[in-house]
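My questions all concern the structure below.
Complex shown without one protein chain; remaining protein chains in place.
Here the chain labels run A and B in written order, and each chain numbers its own residues starting at 1.
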Amino acid sequence: MSAALASIVFDGTAYAMVLFVLSVGLSVTMGLMNVVNLAHGAFAMLGGYVVVAAMSRFGMPFYGALATAVVALAAASALLERLLYARLYRAGELDQVVASIGVIFAASALLVFLFGPTPQTVQLPEHLRGTVEIGGRAVPAYRLFVIAVGFGLFAALRLGIERTRIGAQLRAAVDNRHMAVSVGVNVRRLFTLVFSLGGALSALGGGLAIEVLGMGPGFATQYLVLFLIVVAIGGLGSVRGTFAASLVLGIVDTGGKYLFPAAGGFLIYALTMGLLLWRPQGLMGRAAR
Amino acid sequence: MLEAQGLRKAFGSLVVTDGVDLALDQGARHALIGPNGAGKTTLVNLLAGAFAPDAGTIRLRGRDVTRLAPAQRVRRGMARTFQINRLFEQLSVFDNVALAVAERCGAARSLWRSLSARTEIVVRVGELLDAFGLCDVADEPVVQLPYGLQRLLEIALALAGEPRLLLLDEPAAGVPSAETQRILDVLDALDPRIAVLIIEHDMDLVFRFAREITVLVDGRVYARGTPEEIAAHEGVNAVYLGAAAPAAHG
Partner (left out) sequence: MASRRGLSGARWHPLEALPWLFALAVPFLFPGYAGLGVQVLIAVLFVLSLDLVLGYAGIVTLGHAAFFGVGAYTVGLLSVRAGWNEPISGLVFAALAAAALGWAVGRLILRFHGLAVLMLTLAAALLLQEAGNSAAAITGGHDGLTGITIAPILGRFENDLFGMHYYAYSLVVVFVAFVVLRRIVHSPFGRSLVGIRENRDRMTALGADVVGRLVRAHTFGAALAGVAGGLYAQYNAFVTLNLLGFERSGTALVMLVLGGTGRLYGAIVGVPLYMLLEDRLAKISPGFWSFGIGLLLIVVVLFFRGGLVASMQALVRRPHGGGHDAGVVEKIRGQREPER
C-alpha cells in the first residue's frame, strides 16, 4: 500500500468522521420529523463558537469546552424545536427550506456581531498537537482523536438505537409515526429529545471541525451542501447510512483533492448525482412506498 | 370490458392476492366484498396500475394493460376512486372538477387559451356539478365541505373522465348515514354502459346495487355469484356476513 494511498485513506477517514458527527443529527431528525433543516450547520457553527468562547474567554480546557458546547446546544435546540420547528412539521418543504435559511442568516449575523467576521481558532491541548508513533509512522494526533470520536459515537449510537427503549421508540416513529402514536409513544417528546440530541451532536461536530475544516460565520452556508449530500446519500434516518456516506464522501473528496486538485467539487457532485439517481432514497434509506 | 386472470401479488412473504380471476362486461354492476385484510383494495390497486402484479394478466377492452402505467389506463377508459379521498383540498369544488374535465379534453396540449375560455370544459363541469348536486358549493374550497360531499366529489372526479370502467373503493365509507342517500342516488344514476366494480362493507348498498358479487377471503376468490346465491351461501354467511345478512332482494 503506497504512502499516498494510506494518507488518503487516513486523512479521508478523519475528515469523514467529522462529517459524520456533523451530519448524523441531521439525518436522524430529517428521517424522524420529515423536516428539511438547512440550518443544521448553524447549530454546528454555534457549537464551534461556544468552544472558542469557552476556551478563549473563560479559559476552559478543550474537552471541557466541547462538553459545554454540547450541553448548551442541546438546550438551545430543544428550545428552538419547541418555538419554531414544531410548527414546521406540517408545513411544506418550501416553507421548511425558507425558515431554515432564515435561521442560518440570523445565526451568522449574530455571530458576526458577537465575534466579528474573522475565522476562529483554538489552542488544542498538548497531547492532541503534533504526531503519534504508530507502526513506525508519524500519525497526526488530532486526526487520530477525531477518528476515535467518530467511531466511538457510531458505536454508541448503534447501541443506543438498538438496545434502549428510546431507541426502539425512535425506530418505530421513523418507520410509521401514526402507528407509533397509537401504541403509546409520546412522539412530541421524542421529537424534542431527538432534535436536542441532533443539535448536541452537531455542536460536538462543530467543535471538532474548528481544527479540521475551520470555523467562521460562513461555516453554515459553506458546508450546508456537504451535510445535505451526506444525509441524502446515506438515507434519511439511518445512522449506518450516514456513517457509510461520510466515509465514501470523505475518502473520495480527500482522494480527489490529492489526485485531481483542479476538479474541485466536481467529483463529489457527480458522485452525488449518480448515487441519488440510482438510489434516490439513499444507501440505507427506506424506499418510497 | 375487463378481464383479469391469475392475479398474484405478494409483499415480501405476505401474499395479498393469490390467483384472482375477475371479468366484467359492459354495464356490469359487480361488488367485491370480504373481511378486512382480504386484499380488496390491493386488487383494485392492481387493476388500476398502482402496483404491478407478480403474475397474471389484465385486459381492458381487449387490450393487455398489465404493464401499463396508471395514467395510461385512465386514458384507456378506466377510472377509480380512493378509499381515502384524494382531492385538491385547497381548491374549490369547481376547480377540482375542472381539472378532471380538462384532463379529459386534453389539458396537456392546451397552453394558450385560458381554462375558463374553453367553453366546452366549463359546460361539462356545470353538467357534472349539476348531476351531483354540487352547484351550490361550487365555489367553496373542498377542505370546508362536509365529508359526504367530499366523497361525492371523489366520484364526480372519476366520472369526469367519461370512463368505461369504474372502480369504486368504499364510496360510502366514513360517510354519516344522513348523507349516504345522495351517494346511493348517484350510483343508481350511473350510465348503464359503464362497468362498475365496487368495494363496499355496507351490505345494504351491496345487495341493492350489485348484480354480481365476488367474495374475497385471504386474497382468493371464495365465492362468486348473484346476490341471492351469495346471501344463501353458507360459507359466506359464516365467514363474513354472519347474522347481518339481509334477506336477498330481487
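Here are a few things to note about the model shown:
Convention: a contact is a pair of C-beta atoms (placed from the backbone, for glycine too) under 8 Å apart; a residue touches a chain by one contact, two chains touch by 3 or more.
These numbers were taken from a predicted model, which means no experiment stands behind them.
Note on the undisplayed chain: of the listed residues B:8, B:61 or B:104, the one touching it is B:104. Residue in contact with the omitted chain (choice from B:15, B:55 or B:91): B:91. Only one of A:161, A:213 or A:236 touches the absent chain when the whole complex is considered: A:236.
The residue from B:15, B:55, B:115 or B:184 that touches the chain not shown here is B:115.
Where subunit A meets the omitted chain, the residues involved are 30, 36, 84, 87-88, 91, 93-95, 97-99, 101-110, 112-113, 221, 224-225, 228-229, 232, 236, 262-266, 269-270, 272-273, 276-277, 280-281, 288. Residues of subunit B in touch with the missing chain: 48, 70-72, 74-75, 79-80, 82, 86-95, 98-100, 102-118, 121-123, 125-126, 129-130, 135, 138-142, 144, 157-158, 160-161.
Basically, only the chains that are shown with their structure count from here on.
Averaged Cα coordinates give subunit A a centre that lies 48 Å from the centre of subunit B.
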